[in-house]
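Working notes for the structure below.
Shown here: the complex without one of its protein chains, the others still in place.
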Amino acid sequence: MLEAAIVGATGVVGQQFILALQGHPWFRISGLYATKRSAGKKYRDAITEGGVMRWYQDEPAKDEIMEMKVRDVEKLDPRDYDLIFTGIESEFARELEPRLAKRRPVISTASAFRYEDDVPILIPGVNDAHARLIEVQRERRGWDGFIVPIPNCTTTGLVVSMKPIYDSFGIELVIMTSMQAVSGAGRRGGVLALDIIDNVIPYIPKEEEKVEAESRKILGKYEGGRIIPAEFGVSCTCTRVNVRDGHTEAVYLSLKKRASVDEVKEAMREFAPKLYSIGLPSAPRETIVVLEDEARPQPRLDRDTQGGMATVVGRIREDKALKNGIKYVLVSHNTKMGAAKGAVLVAELLSKLGYIKRP
Amino acid sequence: MLEAAIVGATGVVGQQFILALQGHPWFRISGLYATKRSAGKKYRDAITEGGVMRWYQDEPAKDEIMEMKVRDVEKLDPRDYDLIFTGIESEFARELEPRLAKRRPVISTASAFRYEDDVPILIPGVNDAHARLIEVQRERRGWDGFIVPIPNCTTTGLVVSMKPIYDSFGIELVIMTSMQAVSGAGRRGGVLALDIIDNVIPYIPKEEEKVEAESRKILGKYEGGRIIPAEFGVSCTCTRVNVRDGHTEAVYLSLKKRASVDEVKEAMREFAPKLYSIGLPSAPRETIVVLEDEARPQPRLDRDTQGGMATVVGRIREDKALKNGIKYVLVSHNTKMGAAKGAVLVAELLSKLGYIKRP
Amino acid sequence: MLEAAIVGATGVVGQQFILALQGHPWFRISGLYATKRSAGKKYRDAITEGGVMRWYQDEPAKDEIMEMKVRDVEKLDPRDYDLIFTGIESEFARELEPRLAKRRPVISTASAFRYEDDVPILIPGVNDAHARLIEVQRERRGWDGFIVPIPNCTTTGLVVSMKPIYDSFGIELVIMTSMQAVSGAGRRGGVLALDIIDNVIPYIPKEEEKVEAESRKILGKYEGGRIIPAEFGVSCTCTRVNVRDGHTEAVYLSLKKRASVDEVKEAMREFAPKLYSIGLPSAPRETIVVLEDEARPQPRLDRDTQGGMATVVGRIREDKALKNGIKYVLVSHNTKMGAAKGAVLVAELLSKLGYIKRP
Partner (left out) sequence: MLEAAIVGATGVVGQQFILALQGHPWFRISGLYATKRSAGKKYRDAITEGGVMRWYQDEPAKDEIMEMKVRDVEKLDPRDYDLIFTGIESEFARELEPRLAKRRPVISTASAFRYEDDVPILIPGVNDAHARLIEVQRERRGWDGFIVPIPNCTTTGLVVSMKPIYDSFGIELVIMTSMQAVSGAGRRGGVLALDIIDNVIPYIPKEEEKVEAESRKILGKYEGGRIIPAEFGVSCTCTRVNVRDGHTEAVYLSLKKRASVDEVKEAMREFAPKLYSIGLPSAPRETIVVLEDEARPQPRLDRDTQGGMATVVGRIREDKALKNGIKYVLVSHNTKMGAAKGAVLVAELLSKLGYIKRP
């Protein structure tokens, strides 16, 4: 068992980390960290306001977690743990994570370090080879640990769906319009009901830039100590719709090599079980699930497929307007595979690869 | 005053025709037609079921309309009117409209004849020149009247927004993802709440094909008695979202000639007042309204701009992934400009052009 | 194992029956019946339209069910089964169910026979003694079988929550305002999204009358071969809100004997495990779950408590305006405990009591 700390434990992402880790076969939740305000309280009390427990997940936390003391993140000594999960704002991550990474592996949901040259953005099953960049990062920065962030939740489903196509046929261009769930905006500064009832909000600050940069990096090639980004063009419009969980994305691809709809499905289906086969506890049985019903995927019906860890793809069809065009629709769970559970999957991979271990 | 009949008067589109025509300066509602079941009843009674009046519009119909007798469409003699508006299912339109068009102009919201060679799909201000195809239609079919359909409601906003760009810079390719309102599906067989709550439905039967065919035809060229469709590629994904009225569309264009964002806005702004200047009563002051707020257009906030007759465009930005790429988001009111009010605007144009007149 | 038939198997309630019965330890699905249109087809094909399978449940049906032949309900010989579940419209039930009941037990979700003197409306754990009315029904009608309907889905949660209070303190008056989910209206003639977005519909045809009549009957006393309805006054306002599943009800009670909030909670908690203890497979561990969080129960968070079979009660507080007043809010799952799963629970009880058995 590896001892794990969760930083930002009282927040929504922190709560998701608790769910993803409690009962985990490889990792044990050994420390819960938050700001000074919560420090010293039992977890149960730290998330209680005005007598009401602000536990925002559908499943409950175990009693033993509820009884754990929350500690002050300022006093977190990384050497007390084998790895650290962070679910915090990007500004704070920029400051805190290097201090922790000096000593121990940090798996982060924040965007703070995603775009640094020596930091891989990992999606297990998609770009495992990028893990080698950790060695470069350690050496360059003189760290014992490292920082590995997961992608933005909108990037994840897109890149997973592109991966088998990219490998088999090459990609010249991807155009993507997202219809994103409100849970992606979190609680602090979250989407107000009065803004989204009977409405679509066609803009999410910085989202499009993130998807564009991250998708090229993740599908890029590790070579000589750095990642050479993939060279396809990416263009996105990210919108918010009146859905609670689950991002829907309409994707248009121009491939390097012509591929039929059946060949694309075949490539996805072949790719689907590979990750699972290497034996990571949080891995979905199928990384991609292809549906034939033309009215699917739908976020309410498909977001929880395989514990919210699969990317569900449907409406795969030829795009006659694009050169070697293929288009489809996908649904990906933004707060499961796209957040804490996805980060735990990354930790599992890095543990398997030997990057995370008892010191 | 021209005498107008409304066919399908008790349905939702029929009700919209009543609102668009009551108090109209050029057209008078002189006949209301529906199936035998309603025939002989006052309009008020014909739309009343179980004691409740099924008037689905926000504004009321005038008392004089409510008191009008509804007549049996089977007995409609077109010669009793100067023009006829139809708001009926496509299958029924295919059978009924030719009988009416033999004698009188028929302005239709149905798709039945949209794709025939001698039938123009008109959007005033966009392709007025296509009206000349009416002469071909009359001659070829030996009709005194004619059939002119309006486009599918999803096509309308798209083509309006493309028109000034097409004229100034040319278009190679358009990719469009729509987030469509539930009112577009009507009442019979309409979208059930239980299917769209907390959900997106990524498929609308036949919608994508319609948009693809219609946009090329409408932006095509009238030449030698026929329309030569525009040659750009079109690719769409049409989805249904939890919005009552107003279709939102994310549009990506590859232009023939490079244009800056400012040049595109300039072209739209120059185009905006042209239609209004010719003096049609239902024309919006501006055909296109360009917004600078990056979080707009939003359907709830923008659909009713200028009586629901304007196409509202925002987030115009460069698309670096496409050759000479431009992308933007638009909102267009699917049951106003996209339906009966749009059809009345067509009748106004054809009246101005002399195609509709007292016999 | 008892052999069960499902009538109306292709409809939404029929699908719920399939889920509630597949893998059931006591009942086996031995026949699926629908109208002639579906007869002779595999179930899978009978629910497929235009290539798309219209299976409206979150969980899938087992393959063996999908492969079963659907048969014509007109040809259903009740003697081929040990019991029959019906999920059909009330008019059709009125005609069909007596024919079936002549031979075999019929458990019905329809309202057709609920208000007949010799027909009990059963909620296991609440009025099990009413089962004895079955004997009267059989004798009076000369039937081998019988008809037992479940209550209207809005009545169920109300009566369950009232039961322990009624027994301990007596009830003079109940006032109830419901906020009902759209799934309660079903699919045929269901609530349209365009009617409920950004809206409340303050009327549900016949619903208030049903709740008023049924609650008095269910809490009534079986005596001398008939049910003497409870004597409290009942007044309801039933509304439809923009929620998919789960009815929320605000309840105000005037008790015969004064009771503190704690005494009411105590009565509920004592009542909660009784039904479970008699060992029916579909029974919730607790018939009533009392929550202390003042912002609960909420339909999305609480409807699925204990498989959707528990009535979740919160905000129990004194009502100073009513004599011995108590008020609270409840959530009850309208398509689980309130429909097919609730009907299966009734069959389990009647089986336990010996009313349903191998002939």
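Each chain gets a letter, A, B and C, in the order it is written, and its residues are counted from 1.
We adopt the following convention: a residue touches a chain if its C-beta (ideal position, glycine included) is under 8 Å from a C-beta of that chain, and two chains touch if they have at least 3 such contacts.
The shown structure was predicted, so the numbers you read here are calculated from the model rather than taken from an experiment.
Shown chains touched by the undisplayed chain in the intact complex: A, B, C.
Residue A:Val182 is the one among A:Ala101, A:Val182, A:Val234 or A:Val313 that touches the chain missing from this view.
Considering the full assembly, B:Asp198 is the residue among B:Glu97, B:Asp128, B:Asp198 or B:Glu212 that touches the omitted chain.
Contact with the chain that does not appear here is found for just one residue of C:Arg44, C:Lys62, C:Arg138 or C:Arg296, C:Arg296. Take chain B: the residues that touch the chain left off the picture are 51-53, 58, 197-198, 293-295, 301. The set of chain C residues touching the chain not shown comprises 173-175, 177, 179, 197-203, 233-235, 237, 239, 241-244, 248, 250, 252, 294-301, 314-315, 319-322, 325, 327, 329.
Listed here are the chain A residues that touch the chain not shown: 182-183, 187, 190-198, 242-244.
Just so it is clear, only the chains that are shown with their structure count from here on.
Look at the contact of chain A with chain C and you find the same residues on each copy: over half of the numbers used there are shared.
Among the other chains, the CA centroid farthest from that of chain C is the one of B. Rounded to whole angstrom, the centroid-to-centroid distance between chain A and chain B, based on C-alpha atoms, equals 42 Å. Centroid to centroid, with C-alpha atoms defining each point, chain B and chain C lie 47 Å apart.
Chain A and chain C, compared by their mean Cα positions, are separated by 42 Å. Multi-chain contact residues of chain A, defined as those touching 2 or more other chains: 197-198, 294-295, 301.
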